[in-house]
Each structure stands twice: as C-alpha cells, then as structure tokens.
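Structure, as structure tokens:
Note that one protein chain is taken out, while the other chains of the complex remain in position.
Let's look at chain A:
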Amino acid sequence: MPSQEQSRPQRRDDAPDEAPEPTPAAPEATARKENLDSDIDSVLDEIDGVLESNAEEFVRGFVQKGGQ
C-alpha cells in the first residue's frame, strides 16, 4: 500500500458527519454485512419465486445482436 495514507481522511464511521445536504441517507448503516449472511436465505427464497422456470432454455434464448 503505497503512498496515499495521508489522502484517506474519511473512514466510514466519521465520513458523513459534516454533510448537511440532502444526500446519502446512509453511510452509518452499520448493521450491514453482519446481517447479510444471516438473511441471504430469505433473499434467495424471494428470488426463487420469480426465477425463470427453465433456466437452460431461458439462457439459450437470450441472444443479442451486437451494439455499440
């Protein structure tokens, strides 16, 4: 990790403090990752409900012409 230490003033814990703007609601959202592992199953359940039923056919059918 080269020379940029002094250039990294904003850790996530203190970064948002001096921000009065209508900007991020969230950087202090702390319980983030810890929760993710535990509730990933509920996410998958939710996705299961909308997944295309025949994945292989769906993938095969998604054919595009090249664009820019």
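Note that in this section a contact is a pair of C-beta atoms (placed from the backbone, for glycine too) under 8 Å apart; a residue touches a chain by one contact, two chains touch by 3 or more; residues count from 1.
The working rule: contacts and distances are computed from a predicted model.
With the options "Aldehyde dehydrogenase", "ABC transporter permease", "ATP synthase subunit b" or "Proteasome accessory factor PafA2" in hand, the undepicted chain maps to the protein name "Proteasome accessory factor PafA2" (source: UniProt). By the touch criterion stated above, the residues of chain A touching the omitted chain are 1-2, 4, 6-12, 15-16, 19, 21-27, 29, 32-33, 36, 40-41, 43-44, 46-47, 50-52, 55-56, 58-68.
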